[in-house]
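Of the protein chains in this complex, one is absent; all others appear in place.
Which chain is which? They are A and B, in the order written, and residues in each are numbered from 1.
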Amino acid sequence: MNHANLFRWILCAIFFFAFIPFSFAQKADTIKIGIAGAHTGDLASYGLPTVRAAELIAGKVNAQGGILGRKVELLVEDEACKPELATNVATKLVSARAHAVIGHICSGATKAALGTYKDAGMIVISPSATSPELTYSGQYPNFHRTIAPDDAQARLVADFAVKNLELKKIAVIHDKGDYGKGFAEFAKKYLEESANTQVVLYEGITPGAMDYSAIVQKIRHVRADAVVYGGYHPEAASIVQLMRRRNMKTIFISDDGVKDQTFIKVAGPAAEGVYASGPMDTTNNPQAIAAINEHKKAYGTEPGAFYLNAYSAMLSVLNAIRQAKTTDSEAVLKALRAHVTDTPLGKIKYNNQGDAIGVGFSIYQVKNGVYVEMK
Amino acid sequence: MKYAPELKRSATIALWLILLTFPIMVIQVNTIENIVVWRWMNIAGVGTVAFVLSFLWQIYQHRKTESPLPVSAHLPAFQRLLADPKLYRPMLIFIAAFALVFPFTASHYQINIMSTALIYIMLGLGLNIEVGLAGLLDLGYVAFYAVGAYSYALLNYHFGLGFWTLLPAGALLAAFFGILVGFPVLRLRGDYLAIVTLAFAEILRLVLENWNALSFGPSGISNIPRPGLFGIELTLEQSAVYMYFLLIALCLLTIFVIYRLQHSRIGRAWVALREDELACQAMGIDKTRAKLTAFALGATWAGMAGVLFAAKTTFINPASFTFMESAMILAIVVLGGMGSIVGVIIAALAIILLPEYLRVLGDYRMLLFGAALIGMMVFRPRGLITPSSRTYVFQPSEHQERT
Partner (left out) sequence: MNYFWDLFLGGLTRGSIYALIALGYTMVYGILQLINFAHGEIYMIAAFTALIVASILTMQGLTGFSVLILAGVIAILYAAAYGFTVEKIAYKPLRQASRLSPLISAIGMSIFLQNYVMLAQTSDFLPFPNLLPQSEFLDSISAWIGPSDFIIIVTSSVVMIALSLLLKFTKMGRAMRATAQDREMAMLTGVSVNRIISRTFIIGSALAAIGGLLIASHVGRINFYIGFNAGIKAFTAAVLGGIGSIPGAMLGGLVLGLAESFGTGYISSDYESVFAFTILILILILKPDGILGRSSQQKV
């Protein structure tokens, strides 16, 4: 093969790829649910559990003959939590005439994509985007979520730290991400409202940095009683481990991003005693137990982050379609707000802002390697 | 057996790769429940792929050494096509017609990713001024892009200025930032320059991430208005088409300006600077000025592209301006063949559209994209279009003869 030949082949290949999307015929009469989120890149672990939840439900529903006599078809699109890719994915799903979207995963990507969905009148349910403005601003009537917004969580955590634990000096640390920083800002605000409590340190760390010794030293230096951390579990695990290795007894309180079994696995014994807020206890919910067992059976592992939220989101949208007896988005939107769905997160429906009613938070503490709800 | 030695060698390579990938591909440990999963089937996969690829590679090498092509044939087919006006004129017309018809036949999604690709053509051409022409390796080009995007978003947010006012404003601000970065790094050469530009870009990104009062931090700025068309209300699909034509027009402008620049006095000064800095200085070229203009002009296009990006996505946050973005733009320039306009255009389309069309492949998308980058470099190390230097002929004018 000489150069010219090779080049012709490459050209052919490019044309081939360029026309693939045109050649896909519209498959008639399926209910199309877009699954959008990070499936590659550094945040893939937050997006993939949603895909699995959707696949499991779709498989189950289709085995029973679908909904309204139509099969459920999933359109899984990756945007790596990048806003610019998220808009591409959004237009792709709108072009493909998806009936609803489960996603996106990150608040930033969700915000970027929502404009497109809004103009198309498409229903979006995110399992994990917690930025308060998504629902409070009232700009996105088509947006829903199965997770509580940051400020509700921050309020709970702050109250717990001030009233239950009676802490005086608190260091608020965040990971500079949309989620973590949002939570930390609210937490700081609510903590400062209390007269007896003082926020002695408010700082961001770099996610993915090599180690966090310096910030741990600083926490020790300011003699904080507790750390309130906004962010996800990988960084939290490192910080807690470093603190315990340095024999620091500082209390560690964090958010839903940390209330994940992976945190305990990664942090090991250091995780013991850590507080984290998370969706209300679901361990006794038969739906949740069934959903987790399904995952274990299909993939051989414990489900990852936001799995139950995604599972509930998928169930509620399918239920709304079933109740509305159509895939028309107006009708489905009404059904989402009118009908209660029995999900792993409990019995939920959505308020007019789009936040799920019945999804609340409680505080958990790690005891003997598992999160136990604080009563 | 004609290919016996090649087959044997391929088998060795395949065996080596099987051994090499063994722990990662075959063993999966679950440290929590103390389970080890042995995925022996993966060995077969790795072995087959490695064997076939290395065999093809060796045949390719073999052919290349056996029958060296005549010099003219070293130019790729495409480039020979370009050299012949009889062929390239109809092709240009075809491309122009395609570009015109495209938004009316393709889906919204297709138009959207094509618009993204057009933004990257502008970015590629802009970086081409710095890297391709002036030889200044810039690994932080995305900083200028961010300056453009944020100046549109913030000036619009605070002062309500419109798209058409802010397009030149964003470009100017980016150019100013370009000069700002350019000054301290004038003394640096080669890879020192590369790392300092990377450092500047990272610093800018971190400032945007942390300085909430200025930039709204990581939660970004949403609801950035799309460009207006004489006050006419556009639907989402219409505004995508409008954006597309706007980008086509700006790309044509970019191409025109850069084509003129390339062969101007300053353009030749850049090429001289790239080839040999000392000799260039000895020829009386003002090195400082040449470098600064390269930075400023390169940044101008990035600034414009940034404004367009913000207007297109209607949401920006610092996550869009990471080092990986700079690397992708650089890949476009290098793949396009450093200094070639046509090359940059083709490369931008390839680099941006390929991962989108590879979506069919799901999770394997980025894996194959990485492999494709390596493959393209290995097979065409000088880029898709080999830049041929233009020969300038000295034509003594009559006026000069008389004096």
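The rule is short, and it goes like this: a contact is a pair of C-beta atoms (placed from the backbone, for glycine too) under 8 Å apart; a residue touches a chain by one contact, two chains touch by 3 or more.
Quantities reported herein were computed from a predicted structural model and do not represent experimental measurements.
Engineer: Among the chains present in the display, which ones are touched by the chain that isn't there?
Structural biologist: Even though it is not drawn, that chain still touches A, B.
Engineer: For the chain that's not shown, point to the residue among B:A174, B:L335, B:A348 or B:I385 touching it.
Structural biologist: Checking the options B:A174, B:L335, B:A348 or B:I385, the one contacting the hidden chain is B:L335.
Engineer: Which of these touches the unseen chain: A:G204, A:G278 or A:P344?
Structural biologist: Going through A:G204, A:G278 or A:P344 one by one, A:G204 is the residue touching the chain not shown.
Engineer: Write down which of A:G268, A:P286 or A:G369 is the residue touching the left-out chain.
Structural biologist: The one listed residue touching the chain not shown is A:G268.
Engineer: For subunit B, which residues touch the unseen chain?
Structural biologist: Contact residues on subunit B toward the absent chain are 16-17, 19-21, 23-25, 27-29, 31-32, 34, 36, 42, 131, 137, 184-185, 187-189, 191-192, 194-196, 198-200, 202-203, 206-207, 210, 276-279, 282, 323, 327, 330-331, 334-335, 338, 363-364, 366-367, 369-374, 377-378, 381-383.
Engineer: Which residue numbers on subunit A touch the omitted chain?
Structural biologist: 40-42, 44-45, 48, 176, 203-206, 208-211, 213-215, 217-218, 220-221, 233-234, 237-238, 241, 245-246, 262, 265-268, 304
Here is the rule we use: only the chains that are shown with their structure count from here on.
Engineer: In the complex formed with subunit A, which residues of subunit B make contact?
Structural biologist: 30-32, 37, 59-60, 63, 67, 69, 73-74, 76-78, 106-113, 116, 209-210, 217-220, 222-223, 235-236, 240, 309, 312-317, 319-320, 350, 353-354, 356-360, 362-363, 365-366, 379
Engineer: Which residues of subunit A touch subunit B in their complex?
Structural biologist: The touching residues are 1-4, 6-8, 11, 14, 17-18, 20-22, 39-41, 76-78, 81-84, 87-88, 91-92, 94-96, 107-108, 111-112, 115-116, 119-120, 131, 133, 139, 176-178, 181-182, 204, 265, 300-301.
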